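A single protein chain has been omitted from the complex, and every remaining protein chain is retained in its original position.
Take a look at chain A:
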Amino acid sequence: MMRPGTEAELAEIVRDATGPLRIVGGGTRSVGPTGGEAVSTAGLSGVRLYEPGALTLVVGAGTSLGEVETVLAGEGQALAFEPSDMRGLLATTGDSTIGGVIAANASGPRRIQAGAARDFALGVRFVDGAGEIIKNGGRVMKNVTGYDLVKLMCGSWGTLGVLTEISLKVLPAPKSRACVLVYGLSVGDAVEVMSRALGSPYEVTGAAHAPVGVDGHPVTMLRVEGFEAQVAYRAAEIAKLAGDGAVIESDPDKVAAGWAWVRDVGALQGGAGDIWRISVKPSDAATVVEAIGAEAVMLDWGGGLIWARMAEGTDLRARMHVPGHATRVRGGGDVPAFHPQNAGVAKIEAGLRARFDPRGILNPGLMA
């Protein structure tokens, strides 16, 4: 595996490449088939700038997620989009990198309230498929200077360019949190309860449902965060909205463990079969769960994100029948990992790939 230590070295490797390159961050959340010579970004690491008073952090793309989180925690701050740890679900090892997180636009439960990884990426530096070094965005929170290629790079899985540096907006970590739990709901009823909570002014920062929870029974989870008195007030209001039988969990360790379980898709870890990640509008969730016939499912984002474990080789998309998209994050077979796009979008995506990676050498075939 090649491991450039500087952006310039990386640019040279890409420029001189004669065949496909497989871009690797920590390798913990890889999706789909990729061939080619591996290029690791691990050497492009380190905190370049951190201004807690401006809520901004600039880091090398190869910096481990753990290091980023530790640095932020030192100032009582955090990545608000709550990136997941996929090692349990995907049976991978190693350390996730911030570049990988951004390239995958990996967002956890708080995405529903705070936004996705792409919403917190302020600027990037990257090497495109021709080996050219390009920067876009910056390190300030409001920036409309030119086109937003930062968003384009987020979620492009290394197919348009190799990220070398990322500027992030960070936020204060919540001082306190609680979880309202409702047991025994059907998927449809759970989505309704979650929608009611998310439509309230109490800023629910997590809304998840597992038909088979840790204790084997259906559980619906609603999280509130903030300062102590605020959390107590909001949890009580949410519990009222959620109806009879709602209980409040305030033990900080239990709340944190519960949401790490949601974030890392604990309900689906282990076992054989393919893992799919489906994005739909929440009110379609029950229909989708019914239609796909999964071995196991878990809902996050108020029902808007469905994780499903399917029999190997199943074409889940053929069973969806609602707008949205599905990515196969684990497993193989003839069905593409990423959701095929409509013709208009596919044409534009192909055009962008042809310009940012004219030789088709960056993770070729991964997304399209």
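The rule is simple: contacts are C-beta pairs under 8 Å (C-beta built on N, C-alpha and C of every residue); 3 or more make two chains touch, one makes a residue touch a chain; residues count from 1.
In this text, contacts and distances are computed from a predicted model.
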item	value
Options "Tat pathway signal protein", "Glycolate oxidase subunit GlcD", "Amidohydrolase 3 domain-containing protein" or "ABC transporter permease": UniProt name of the undisplayed chain	"Glycolate oxidase subunit GlcD"
Which of A:Ala116, A:Val162, A:Val289 or A:Met310 contacts the chain that the document leaves out	A:Ala116
Selected residue (touches chain absent from view) among A:Met2, A:Leu171 or A:Val212	A:Leu171
Chain not shown: contacting residue from A:Arg3, A:Arg319 or A:His339	A:His339
Residue of A:Ser64, A:Ser156 or A:Asn363 touching the missing chain in the full complex	A:Ser156
Residue among A:Gly43, A:Gly66, A:Gly88 or A:Gly138 that touches the chain left out of view	A:Gly138
Residues from chain A at the interface with the omitted partner, ascending	51-56, 75-76, 105, 107, 111-112, 115-116, 118-119, 128, 132-136, 138-152, 154-156, 160, 171-173, 175, 192, 195, 198-201, 226-227, 229-230, 233, 279-283, 301, 304-305, 323-325, 327, 338-339, 341-342, 344-345, 348-349, 351-352, 355-356, 367-368
